[in-house]
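These notes concern the structure reproduced below.
Missing here is one protein chain; the remaining ones are kept as they sit in the complex.
Here the chain labels run A and B in written order, and each chain numbers its own residues starting at 1.
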Amino acid sequence: MTVPLGAYIAVSAVLFFTGCAGVLVRRNAVVILMCVELMLNAANLALVAFSRKYGSIDERGSVFVVFVFVIAAAEVAVGLGIILSAYRNRPVVDVDEIHQMKG
Amino acid sequence: MTFDFVEPVVFALLSIGVIAGGVAVVMLNRITAAALLMAFTFLCMAGMFVLLGAETIAAFQVLIYVGAITVLILYGVMFTKFSDGPRALFFQKQTPIAAVFVAAVAVPIVIVGTVSFTSAPPRPGGGDLPALATSVFTDFAFPFEIASVLLLAAMVGAIVLTRRDDPEEAAMRRRR
Partner (left out) sequence: MISLVWLIPAFPLAAFLVNGLFGRRFLGHLTGLIATVAVGLSALLSIGVFVEVLGGKTQTVVVLYKWIAVGDFSINVSALIDPLSSVMLLVVTVVSFLIFVYSNGYMEHDAGFYRFFTWLSLFVFAMLILVMADNYLLMFVGWEGVGLCSYLLIGFWFERPEPYYAAKKAFVMNRIGDWGYTIGIITIFLVFGSMNFLDVFKRLEESAPAQATLTLICIALFFGATGKSAQLPLYSWLPDAMEGPTPVSALIHAATMVTSGVYLVARSMPLFEVAGPSLQVVGVVGAITAIFAATIALVQFDIKRVMAYSTVSQLGYMFLALGVGAPVAAIFHLATHAFFKALLFLGSGSVIHGLGGEQDMRKMGGLRRKMPVTFWTMLIAGGALAALPPLAGFWSKDEILGAAFANGHLVLYTVGIVTAILTAFYVTRALWMTFYGEPRDHHIYDHAHESPRVMTLPLIALAAGSAVLGIVIGFPPEQGFIHRYLAPVVEAAGVAEHAPELATIVVLAVVSVLAGVIGIAIGVSMYLRHRPDPAALTRAAGPVYRVLVNKYYIDELYDHRFVEAARAFAGASWAFDIHIIDGLANRLGWAFAMGGQGLRRVQTGIVGNYALTIVAGLLLMLVAYGGYATGILGR
């Protein structure tokens, strides 16, 4: 008895949309960043699963996972940098308090 | 006696961990706890990668996500003061409509994804490292190098963004 691919995809999708919902409803910028990481991880799971299924000879899907790692690391670093420098100007991390772009 | 039943059980446990962790990150008011639960989610995800036979990716997952990114996020939590009051953590206006939208997108994708792929992925022995390494250093050598440049840029960018400009020092530099 083995686990079908669809199960992995289902877990991946559920996690993805959980993160997505978090991005949409949370106000704290750091939490939003965490939720983005969850979404990226969900995408990684789907990539690895498909890679095992369709590309196990050269692991192309997994290569993309490596790149997603890189991007996630960079994104967290820069995202936190932005949050911190914004926080220094106004000591809030609530993204709806930061609305200078309001038209 | 066969141990075929082990894999579904492990998968079930891991998926409960992943989803419960994710939901907790989204719902919890205490941000430090949320960050730690995020690390738990990442760990469970690493287990899933092992289950899929992608041991190298699992190792990377532990190193980068559970190690580096979680620590960074924790630092971010420490450096910022979060607003208190449980409901203040959420957008008041947007929450219901966001829930509707996300559900509308998520439900069909989850259903379609689940029913479309019923066969199990093959599981060749020997792990994924040789194939992954071959791909990264042959076909994807150039993007790989570009990725390193991206990391460098991100590092510099993070430093520049977070550097505190000392007013006195700046004034002295201008005078010189």
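Basically, a contact is a pair of C-beta atoms (placed from the backbone, for glycine too) under 8 Å apart; a residue touches a chain by one contact, two chains touch by 3 or more.
These numbers were taken from a predicted model, which means no experiment stands behind them.
J.: Going by the contact rule already stated, which one of B:V10, B:L28, B:V62 or B:V105 would touch the omitted chain in the full complex?
T.: The one listed residue touching the chain not shown is B:V105.
J.: Quickly run down the residues of chain A that touch the omitted chain.
T.: 20, 23-25, 27, 32, 95-96, 98-103
J.: Which chain B residues touch the hidden chain?
T.: Against the missing chain, chain B presents residues 91, 94, 97-98, 101-102, 104-105, 108-109.
We adopt the following convention: only the chains that are shown with their structure count from here on.
J.: Which bits of chain B are touching chain A when the two form their complex?
T.: Going through chain B, the ones touching chain A are 4-5, 7-8, 11, 15, 18-19, 22-23, 25-26, 31, 34-35, 38, 41-42, 45, 48-49, 51-54, 56-57, 60-61, 64-65, 68-69, 72-73, 75-77, 79-83, 88-91, 94-95, 98-99, 101-102, 105-106, 109-110, 113-124, 128, 131-132, 134-136, 139-140, 143-144, 147, 150-151, 153-155, 157-162, 164.
J.: Name, in rising order, each residue of chain A that touches chain B in their complex.
T.: 1-22, 24-31, 33-35, 37-38, 41, 44-45, 48-49, 51-53, 56-60, 62-63, 65-67, 69-78, 80-85, 87-88, 91-94, 96
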